[in-house]
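Here the complex is missing a single protein chain, while all its other protein chains stay put.
A and B are the chain letters, set down in written order, and residue numbers restart from 1 in every chain.
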Amino acid sequence: MENKIKMFMVLASILVLVLPIISPAIPIRAEEQEVYVLASLRSDLITMNPFMQTLIDESNVMELVYDTLFRQAPNGSFIPWLAESVDISENGTVWTFHIRRNVKWHDGTPLTAEDVAFTLNLIVEKRFPSRSNVFEAINRTELIDDYTVRVYLNYPYAAFAPALSFVYIVQKAKWENVEDPFTYSNFENPIGTGPFKWVERVAGDYVKLAANKDYWAGAPKIDGVIFKIYQSSDAAYMAVDKGEIDAMNNLFIPPHLISQAEEKVNANPALRLHFRKPVYFQYITCPLWKYPFSIKEFREALLYAINVSAIIDIVYNGHADPGSLGTMPPVFGEMPENWYKPGLEKEVLYPFNLDTAKSILDSLNFIDRDGDGIRETPNGTKLEFSMLASSIYPDRIRIAELVRDWWNEIGVKVNVDVLDHRTVVSTFLSHDFDLIVIGIWLSEPDDWYLILHSSGAVVNGFNTAEYKNSEVDALLEQQRAEVNIERRRQLLWEMQEKVAQDIPYLSLVHIHEAYMYRVDKVTGWVTSTIFPPGNFWSYLNLQPATPTTPATATTPATGTTPTEETAPAAGVPLEWIGVGVVAVIIIAVVAFIVLRRK
Amino acid sequence: MTGVLRLIIVKLSYRIIILFIILTLIFLIPRLAPGLPIDYLVEDPRVPPEIRSELMAKFGLDKPIFPDQYLDFLERTILHLDFGYSFMYQESVFKVIAERITWSILLVGSALAISFILGTCLGIFAAWRRGKITDYSVVFSVLFVRSMPVFWTGMILLLFLSYYYNIFPTGGAIQPGAKYDSFLDYAYDVLRHLALPLMAIIPFFTAKYLMVMRNSMVDVVTEDYIVTAKAKGLSDRKIMFEHAARNALLPVITMLAIDIGSIMGGAVVTETVFSYPGVGLLIYSAVMNHDYPLILGAFFIISAVTLITTFIAEILYTMLDPRVKAHEA
Partner (left out) sequence: MGFLTTIIEVLRRPWGLIGFIILMFFVSIAILAPYISPYNPWKITGRPFSKPSPDHLLGTNDMGQDLLSELLYGARLSLMIGVVAAVASTIIGTVVGLLAGFLGGVFDRTLTGITDVFLLLPALPLMLVLSVFMGPGFFTIVLVITVMSWPPVARMVRAQVLSIKNRLYVEASRALGAGGLHIMFRHVLPNIAPVMVAIAVLMVGEAMIAEASLSFLGLGDPTKKSWGIMLHWAFRTGAFSFGAWWWIVPPGLCIALVVFGFASLGYAIEEVINPRLRAGR
C-alpha cells in the first residue's frame, strides 16, 4: 500500500512537470541580437479591426501597423502623411488627395488610390459608429487615377484632417472579401502599410510588432515593438523602474509617486521622466433642465464652493491645470493654432469662497428651515443630491468626496455613489442623474460640438447638461466650416467666452500625466507635450543605444496560421434539437426517480 | 455490478438535470435582467438605428424569447459548444476563453497538484502525532495561513520579492519578445513568472487539504477495524499507511474534484494582483464590462467541468469505499 502512495506521488509530480508542455505554443528561436522596445498597455486589445477601434490601446497599435492620410505631428498640428499633398477647393468641400507612390503593403503589393477610396467608401457605406464624423461629412469619393482620389464633403469641414488621422487605410484585396466588417476581429495577420508589421498577440498578455524594413518613410532602426498589458499604473511604473519594459504608455505614474520617480530619475541615468498634458477635460455635469440646477445662480454658488487648488494639491499632488469654464484644456494654448482662450479659469471667475456661496444660496431663498443642516428650496425640497463616480478612477472618487465635504458646509448634501464604469457611462448618456464626476477625451476643438451643441442634447448624446444656446450653436457650426485658422480661432474664443458665461459644466481640472521611460537600451525618444514618450514618432526614430551589428538571420516567419471558423452545421432542424433535449431530460428525470426508489 | 451501474445512471441523470437547470438559468438571466445585453451597443449614441436592428438580428435578439431564442440557444450550446459572441471581444466566447485557459490550467492546476501532495502528507503527519505539540503547531499554522486573504499574501509577496528584492518579475506569464535557446529556457521563464502567483495560492489550498486529511485520518483511526488492527499488534506505521491513509484520502479526493472544476474559473483575485493572463482576469474584465455572453459562457464551462469531475470522484468513491451506500444520490 505504501507503494501505491509513492506511485500516486510520482504521478502527481509528473503532472506538474507536464503542465508547462501543454501551455501555448513555444517559440524557440536562435539567439539573435534584436532590439525590441517594450511599452505598457492598459488593457487587452478587443479588436484589430480599424473600423471598430474605440480604445486608445488599440489605436496605439493600429497607428504603427496602418498608415493614415494625416498624422498628428509632435507639435499638435495635423500633417499630410500617406497623402503627399492635398488640394482643398475654395469652398472647402472638395478635397483632392495625391497619394504617395512608393508605399507598399506588408505583403509587398503596392498601395494605390483604390485602397484609399475603398476604405473611405466602406466607412460611408457601413456607417461604423466609431467613425461617424467621417461618414457624416463625406458625400462621395471619386477615383481620379491610380494615385489620386477626390472626396466630396456634405459641408465644409475644418476638422476633416484630424478626423482622417483616425482612418486607418486598409487593403482592398483583403477587405473586400471580409464578410462582416462589423464583427471581423482582424487578429490574424492584419496587413497595413505602417512602419511595423503584426507578429503575434498572446491574449491578455502582450502584442508584438516587428519593423517593416520597406517602410516608405525609412525603416525603423529598432527591430520591433512589444506592448505588454499591466493591470495598474503602479505595476507599469515598477516594470520600467526594474527594466522589464522601456516606457510607460497609457498608464501613468500615480501623482503622489512623482516626487519619488524624480528621485529615481536623478539617481539612475538610464531613467527619464516625461510630462504630458492630454487633451482631457475633468468636470462635474448636472442636468440644466432639472430644478434647481436650471438656476444659474445656484450653479455659481456650487462653483464658489469648489476648491480647485485643493483638488490639484491633494488629489493630483500639484500636477494638473485648473479647469477653464470655457471647457477647453489649456494645452491647446501650447499648440501653434492656439485654440485656448485664457482668463476663463474657474478660480479666476469664481474663486473658492464658502461665504459667497452661502450668501448666494440665501438670496435664492434656499434656506435651512428645519435645522438639519441641509437647505431647502422655497417649495420645501431638500438640496440633497447623488453624485456618481466611476469605480475605476480613484481620482474622480476622491474629488467627489472633497466636493461633498465642501458643499456639505454650505448646506448642500451630496451622497457619493461609486458605481462600475459601464453603469456610470450609461447613466451619463441617459441624461437622468443629479451629478456625475466625469472626464472626457476630446482631441480636436470640433469635438466640443458633441458636448456643447444643442444637437447633442438628446438621450445618448454627449451634451449631458442638455445645454442649448443658439449663439453657441451658430459659433460651433461656423468654426466647423472655417478652414482659415485665424478666423476659426476667433470663433472658438468667442464660443469659450459664451460658454463660460452660461456655465453648463462645472469644470474642475486638466490633469498632467507623468511617464517614466528608459534610455539605456534605445535612444531617440520624441517627446511632446501632447503625446506619451511611446508614440508613433518615437518608434520611427528610436535606435539601439549601443550600435549592434545587424542580424544576418532573417526574422522568423510571422506565420500565425489563420484558423478557419467552422460554420455551424445547418443540417439539424431546430425541432429535432428541441425533441432531443426534451427526451434526454425526460429520460434523466425518469431514470432518476425510478432507480432511486429501489 | 448492477447496483453500481444503477448508481452511475442515477448520478448521471441527476447531473444532467442540474446542468439543464443551469443552462436555463444562463439563458434567462441576461434576458430578464433590466438592461438587455444589446445595451452595450445602444450605449454608443452614434450607432444608427438600422445598424442596431441589424446587430439585434445578428445576436438573435429580435426573435421571441420562447421558444425560438430558447431552442436556438440550446442548439448552439449543446451541439456546437457555441456560447455566443462576446460583446467585448467581438469573438466567439469559446475562442476567447480557450485563448486564456491554458494559463489558468497551468497556474491553478499546478497549485492544486502541489497543494494536494503537500496537504495530504502533512495531514497524515499531523494525524499521526495527534494531540502532540507537532500536531498543534501544524494545525495552528494552517488555521493562520487560511485566515490570510489570498490577494493580500500576493501583495506582500510582490512588495518584498519583486519590489524590494528584485527576484521575480512583477507580472505576466512570460517575458514578451524573449528568445529561447531551448525548451528548458522557456520552461524557466514560465516558472519564473509562475512562482509568485503559485506562492500566493499554494498555502491556501494546502491548508484546506491538510485540515481535511488530518480530520479524516483522526476519524478513521477511531474506527473499529483500525482499533482491531491495533489490538492485533500491528505497528503504528503500518496501520497509518496501509489502512488509515487509504480510507482517509477519500474525502480529500472529493474536495480535489470540486477544486479541479474551479480551475476553469482561474483564480480571479490572484490573477488580478499578478496581471496573470488567465480566465480569472478575463472574467473580472468581462464583469466590469457587462459582457454577459462571456460571463455566462464561462459560468457554464466551469459548472459543467465541476459536474464531470465530481461525478468521476463520486464513482471512484463508491467503488473504493465499501461504506458508502448505494442509495445516497
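Convention: contacts are C-beta pairs under 8 Å (C-beta built on N, C-alpha and C of every residue); 3 or more make two chains touch, one makes a residue touch a chain.
Model, not experiment: these values are computed from the prediction.
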Among the chains present in the display, which ones are touched by the chain that isn't there?
A, B
Can you tell me which of A:Ile79, A:Ile367, A:Ile392 or A:Ile586 touches the chain that was removed from the display?
A:Ile392
Contact with the hidden chain (one of B:Ile16, B:Leu122, B:Val138 or B:Leu307)
B:Leu307
For the chain that's not shown, point to the residue among A:Leu257, A:Met335, A:Val526 or A:Ala545 touching it.
A:Leu257
Of B:Leu74, B:Val96 or B:Ile283, the one touching the omitted chain in the full complex:
B:Ile283
Considering the whole complex, which of A:Val35, A:Met238 or A:Ile410 touches the chain not shown?
A:Met238
Residue list for subunit B contacting the dropped chain reads 17-18, 21-22, 25, 33, 136, 139, 143-144, 146-153, 155-156, 158-159, 163-164, 212, 215-216, 218-219, 222, 251, 261-262, 265, 268-269, 272-273, 283-284, 287-288, 290, 295, 298-299, 302-303, 306-307
Residue ranges of subunit A at the interface with the undisplayed chain
232-235, 237-238, 241, 253-254, 256-257, 260, 314-315, 317, 391-392, 394, 397-398, 400-401, 416-420, 423
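The criterion applied here is as follows: only the chains that are shown with their structure count from here on.
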Suppose each chain is reduced to the average of its Cα coordinates; what separation in Å results between subunit A and subunit B?
35
Subunit A residues touching subunit B - in the complex, by the definition given at the top
1-2, 4-5, 9, 12-13, 15-16, 19-20, 22-24, 26-32, 34, 36, 38, 43-44, 46-47, 49, 52, 127, 129-130, 132, 180, 182-183, 185, 202-206, 208, 224, 226, 228-231, 235, 238-239, 242, 244, 392, 420-422, 425-426, 429, 460-462, 565, 568-569, 572, 574, 577-578, 581, 584-585, 587-589, 591-592, 595-596, 598
Within the complex, which stretch of subunit B touches subunit A?
6, 9-10, 12-14, 16-17, 20, 35, 39, 42-48, 51, 55, 58, 67, 71-72, 74-76, 78-80, 82, 85, 88-92, 96, 99-100, 102-103, 105-106, 109-110, 113-114, 116-117, 162-163, 166, 169-177, 179-183, 185-187, 190-191, 241-243, 245-246, 272-273, 275, 277-278, 281-282, 285, 288-290, 327, 329
